[in-house]
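The next block holds one structure in the form of structure tokens; read it before the comments.
Here the complex is missing a single protein chain, while all its other protein chains stay put.
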Amino acid sequence: MTKLVHRLGWPGTLALGIVVLFVLLAIFAPWVAPYPAQGAGAPNVVAKLRPPSAEYLLGTDHLGRDILSRIIYGTRVSLTNGVLIVAFSLLIGLPVGLAAGYFGGWVDEALMRGTDVFLAFPALLLAVLMAAALGPGFLNSIIAVAVTWWPWYARLARAEVLVLRGQPYVEAARLAGVSHPRIILRHILPATGRPLTVQAALDVGPALLTAAALSFLGLGVLPPIADWGQMVDAGRKFFPARWWYSAMPGLTIFIVALAFSVLGDALRERKGGAARASH
Amino acid sequence: MPLIDIRDLSVSIPTPDGDVHAVRSVSLEIERGEIHGVIGESGCGKTMTGMAVLGLVPKGARIAAERFHFDGEDLREKAGSLRGRRIGLISQDPAAALNPVLSIARQMDDVIRAHRDLPRKARRAEAASLLAATGLPDPERVLKSYPHQLSGGMQQRVVIAQALATGADFLIADEPTTALDVSVGAQVLALLRRLVSERGLTVLMITHDMDVIAEACDRATVLYAGRAVETGPVEAVLNRPGHPYTRALLAALPDTAPHGARLAAIEGSIPPPRSSIAGCAFAPRCPQVLSVCAVLPPPERVRGAHRWLCHLPEDAA
Partner (left out) sequence: MSAAPMLDVDDLVIRYRAGLFAPRPKPAVNGARFRLAPGETLGIVGESGSGKTSLLRAILRLLPVESGAIRLDGEDWLALKGDALRRARQKIGVVSQNPFLSLSPRLTIAEIIAEPMLAQGERQGPAMREKIAGLLADCGLPADFLDRRARELSGGQAQRVAIARALSLEPGLLILDEPTSALDVSVQAQILNLLADLKESRGLSMLFVTHNLKVVAHISDTLLVMRRGDVVEFGRTEEVIRAPAEAYTRELLSFGRK
């Protein structure tokens, strides 16, 4: 435990704790949520728009459903969103960046100019346009965001590969007659894979936030599935009188995104600190 | 009184796995106007000795010494204030010592401004004069340039000019020619010799290269495993070495052996930096080792101004 704190610092460890908590909530939602049926979407018309109380800890929404349970069920959607967006982006971005960086020349030019087209648009705007074109829905919103995210990974992968390609031990392998595929598999990919997966893990938070923004605009999952962004949107018309409806999921989004951000800083700091040289 | 007077200096760096004895016991004296070479291989402590004089040892490092003086002042307290005022440093990589985004004029000006109270035109003239003193043929052009536009040798001259600008009378040159071509390095060493005789400077030359010692130094000290094992006039140390390590080092040089013959390599390797050493540090590798060598620290042998630590008697050398 102290080793963990030593590596991440107190804020980082706390952040990690929050992230782990949310993952656990997502996995064990039906058992943790006080009103699992409502969390899943069943209405409870007798208790519409009740403020936070002992019975409904965070209040109820316009269909009387317990907001706490809805938020807990919402973790499933949010975390899956975050992970899948990042995974798809990696799946597209990594090979593109790898090919561009390793082969250089016109391959590099072609791939990078293609990447530039996507980067020319503000990310959120492009995501919204794509989502609007594809229509609402779980998978569609993920694809929409992934389409705007992959160029960053392509750029990152390409930069890493360029550095690696110039390394003497890679050159030594070329001189020994090792073929391109073998070099990529044995030397380039493992070395590139690590910084990229670290970056990806840290991007889950921001990805989650973007997905929440999309569902806030009504372009994400459709009700009755619980989704934080969608809940914030739904609660807007009752704001500020029944503030808890928007505020609770909003606060949750804030906390989770902040946790990922702090965790990311802590991990980055640790890696950077080790590189500090003493005389 | 020697300008640099060091007796039994040790520098230890605490680490989670134990103390690293970077310098175990170094004694040396440098007179004014002398170029003193400190020679040794990696891990011998030569750079750390220089850093200790500059007060630039790593945080947490412990310095202990019987005497550790510069011009009578105790370096354990005064190193920080002496650095940049009377003690200057010339490092291995001149490009790293210069700011790549500032012109030479600007960098020279920064240094001159910190030490002299002169109006702008006078400062520029002073910068040009210092650059000329280091042998640069076109000081005005150099002043207008950026470091990357200059060759390695020119960059090193600029670094030396900066050191002169501080008014330092003692320079520590840490491998000043290692990153330069042989011919260019020879010029830089010749420059240092000239500055020493013209301006009364004193130089501590840290190097791993015997040729540098031969070319540029008056006296030399040989370091092994953090200990100064031999010191004396260069001519004596190189031609009549007393310590078996010095002898072995000289014998391993390729120009010592006849063409094509095997080189006299030294068996074994240096003792680990965290180990404590009883007796002579070189004992495990010494071709003339005696049974007492591993047990008792070797006594000092003297031949005039030439001293070394060894259990073997003077005439065995």
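Per-chain residue numbering starts at 1, and chain names A and B are given in the order in which the chains are listed.
Assume a contact is a pair of C-beta atoms (placed from the backbone, for glycine too) under 8 Å apart; a residue touches a chain by one contact, two chains touch by 3 or more.
As the structure is a computational prediction, the values presented were derived from the model and not from experiment.
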Given B:Arg194, B:His208 or B:Arg303, the residue that touches the chain left out of view is B:His208
Can you tell me which of B:Asp19, B:Glu41 or B:Asp93 touches the chain that was removed from the display?
B:Glu41
So which of A:Gly105, A:Gly177 or A:Pro240 would be touching the chain we can't see?
A:Gly177
Touch with the omitted chain, as defined above, among B:Leu56, B:Leu102, B:Ala132 or B:Ala264
B:Ala264
Among B:Leu118, B:Leu253 or B:Val302, choose the residue that contacts the chain missing from this document, as touch is defined above.
B:Leu253
For chain B, enumerate the residues touching the unshown chain of the complex.
41-42, 152, 181-184, 186, 208-212, 214-215, 238, 248-249, 252-255, 257, 259-260, 262-266, 269
Give me the chain A residues in contact with the hidden chain, please.
167-169, 171-179, 182, 186-187, 190-191
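Criterion: only the chains that are shown with their structure count from here on.
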Separation of the C-alpha centres, chain A versus chain B, in whole Å, is 54
